[in-house]
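Here we show just some of the chains, and they stay where they sit in the whole.
Naming follows writing order (A, B and C), and every chain is counted from residue 1.
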């Protein structure tokens, strides 16, 4: 399969000389035709910066970027193709709508540049606006729209001219869940139907998993791990990935015995079986975590479990999140989901050995 | 999938090269002549001349120069210190708040820009001089006159107050494109409108204020008419009037001395531009047109409303109504002064005489032509130069940054003279060169092109070029300010959808600064409307402008006619402005 | 048609001038005053358009020498009240030698070497405010004036040209220094009165009229009398002991394109017809003795007496004060006595 986008060992600093502030520290990635890749990472990790570098809006220090067959940046040869020739779609985190153009004109601009006929432009723009639920707002100016409406205009603008690769910077962050779900499905369907490829920054793990074929996790200017949503979620290589990809409980555990991947722990007096993960898993106590949804609550004693009293239950709509806390100054607290509100009392919290990870 | 057309090699930017070359040419050709002249001891075109530092020796030994320089410096500083904060505040009140009476204040504000300072000064003499009618009034009530319009302090204050509108134009066009969400954030945090102004609005338009500050500082060095009228009685001298003296001091005009003074002034620009660059170091701090739309609503002043109105009214009273009423009064009376009952001497004679002036209609027509059409053409050129510097922090930009102010550092009269020299001598030198080459093309050029070049001087184009170059910094900075406010992501977004450099400029950048452009046009129009000294040597019959007519009337002592003509001129422009501001020219959305 | 009394071959000049069809003059006289002359000239010689460039006297000078040096178009003739600058150009060889047919009709001091011609006869006057200065107080001589302005009433209320800025003012003052034996005393009196100097006639007169200043010295009489006509506050006296008179100097550019037209103009201006217009319409005082009327040399001479008229001669002697050393010395002295603050 062909790579639509290839980034190789990209380095980028903000500032120069003594003030240089390295932001990207050797990022490599690729995007295949028809693929949707999510770029995840904590705030400030360089996601926007990477997108801007690919779009040609920042000049990296070293590395290469290729779009399809075309080399668009080559640090070694000092070559850099200007942004306007890269033919990408880009949705800005700040929307970057043109305040002096109407919504229609904002979206139509890319088509006008490509010299399409007026009627064709009208059709295409109306189409994409309708698809994004903006059909009636074409004549408005950006400052007359709500935040979410502005964001959708930004998406429409990037999609309308069918670029082979589109880059989206948190395109759905200002939409409500319902709209987001729809937009997500629509986006994905559109991208796949048109055979485009998309690189999408999101701060939302669930969204990343739902929309993408592959996830790149960026941490501090480096790709921490990449893979399918499932592999990222279920087999994280590092503690960072494990913690970032889901809701976790961190446990104050003491390693008692370690046999290749199997580890024996002591938590709050109880002995538990756990599995070692990651490369560094070796010496010391490491860090022990378990996903909140893997904790099974039982009113009766069960295997590989610790006993804790219930502190409180928080309503999440489709379920409750219950917090258990060790008594008498013990630094142990555990969260677990429950379908129902639990009665106060003591519970056995089962921590399945293969889900209790020691890093 | 279509691939967009490939545009040249990146890095080569022809339009920019052309703009920069032309700009540097028109700026430095006249300057070069002045610079060269300052090191000679006779006019550079005379056969008997010697290189040397005589001119500098003379002016540095002349105690008058020291006095004039010091005075000019104080005048300029005082002027900037008064005009910048007041102009900024005025703009804030006018643009951002629900100040009452904005509609009628807006055109009035601009009056001091287009009224010749000489006329303005004269208006002050009639109104507030020792026997001015307000003074006599005050004397009746108080028994003495509480002010002395001829003192240096008064001159500084008047100069400062009459330059408030220049700063206002800068500040207001910057404010117009400032998103109001930042101001709202401050208000919610608990800042009163006054605090919002000082802590958020004005700091955010620092570029506009810094540019305006440097520019009015230079206007301070240039103040001539006002000092001539108000400074003469007590003998206050500034550099501009010193230069005037220099033309006569040695009997025949001494160009080398004048040039040396001009070179000293040019040197003053350098540290100022440095300061200005330092202030605007991080341009991103001033970006305010962002990609997120923000709503805006006039800020209610609440209890400050009437205080603000009173302040503005006070300013209007002192800067516009008082001197203007002096001029108006003077235009309707035969004579005036201590012991004259004005009712007895009312007359329309002056207007009759003015309307009989043969060149009057042509003067009005030319003035409007050079103001409106010439102003628009100048703004287009300024915009091109500003764009050549936009987001390109390189050597060329720095070079232009230092260059644009330089023409204004040269006093108008001398600048005009050097333009005359350019139009006279450049064609002759070219001619000489072409003759020297001696081939077909050169001969043809020498026969066809040189006469055209020579004849340029007596067309209105020459006048326009000189005006445009001298006022370059003023128009261009207004546009740069607007450019500084455009968020980079808006341009980046256009590039990302495939717009080439030119298209980004045309479709995004320029439309976004349209208020800046309109503001620049307005200001250039007003300035060209009154400008005179630069054009003195380039005027010829048929290209007279009102400014020139005023000065020549003044010279023959017809102050009454000056008043009448000013009155006509002011009314025409004010009505035009009023109409333009009401319809069509929206300076504000 | 050759004007009466002109030599017959004058027709040749007329024909040549008509062929040129144009005349360019740089002048410091305002166009309102020149307009009647131009109109009459065109009536006399139809087919010659006069292009009159109204500038101030320094501009006239600057523009002319620059244009001549560059070899482009320039004026055919120059007509300026800055007698010294005009003389300098004439004596530096810019002027064409041409003996006007009317030369004999004007005083000898007004013609230099058949190159530069004085064309008007304008006295330096004392101007005062009629409302505020008593008729008894009005000075009739320079000595009266010197005495008067030392009175406390006149402190801060005396005005004259700033001789550092105004060429005419400087010229008059240097002539005063020659003519007035008590010049030093007068200078000191100016100092006592704290004289207020102005750079132009207009501001001086306006301030006298309004009463801000009471009396003005060496004001150009031509302008003052015109003003006095419409402004009853203005009174004008010509000092009886001696009255300085200046004359607007005209010369033809040696390399003029329209030499013949320029010659016609010169002759016309000095002719009886031209001088009558200068006197009656331009109000500039005719220099020809045979022109009569209010603003003529004849009238002035009648009033003051021939001996008391002290014309500034059209002669290189004027250039003395263009020498930097002498000029600076005079200015220095003036500033130390009259201009002391």
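Please note the rule applied: contacts are C-beta pairs under 8 Å (C-beta built on N, C-alpha and C of every residue); 3 or more make two chains touch, one makes a residue touch a chain.
All values derive from a computational prediction rather than experimental measurement.
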{"item": "Protein chain stoichiometry for the whole structure, using the labels that appear", "value": "A x2, B x1, C x1"}
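Just so it is clear, only the chains that are shown with their structure count from here on.
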{"item": "Cα-centroid distance, chain A relative to chain B, in whole angstrom", "value": "54"}
{"item": "Distance from the mean Cα position of chain C to that of chain B, given in whole angstrom", "value": "36"}
{"item": "Euclidean distance of C-alpha centroids - chain A vs chain C, Å", "value": "90"}
{"item": "Of chain C, residues touching chain B in the complex", "value": "30-33, 35, 51-56, 58-59, 61-63, 65-67, 69-73, 84-85, 88, 129, 131-132, 162, 164-167, 170, 196-207, 209-212, 223, 227, 230-234, 321-324, 327-328, 331, 339, 341"}
{"item": "Touch list for chain A against partner chain B, complex", "value": "52, 55-57, 80-90, 92, 94-101, 109-110, 113-114, 141-145, 147, 150, 154, 157-158, 161-164"}
{"item": "Residues of chain B touching chain A in the complex", "value": "1-4, 6-7, 10, 289-296, 487, 489-490, 492-501, 503-504, 507-508, 511-512, 514"}
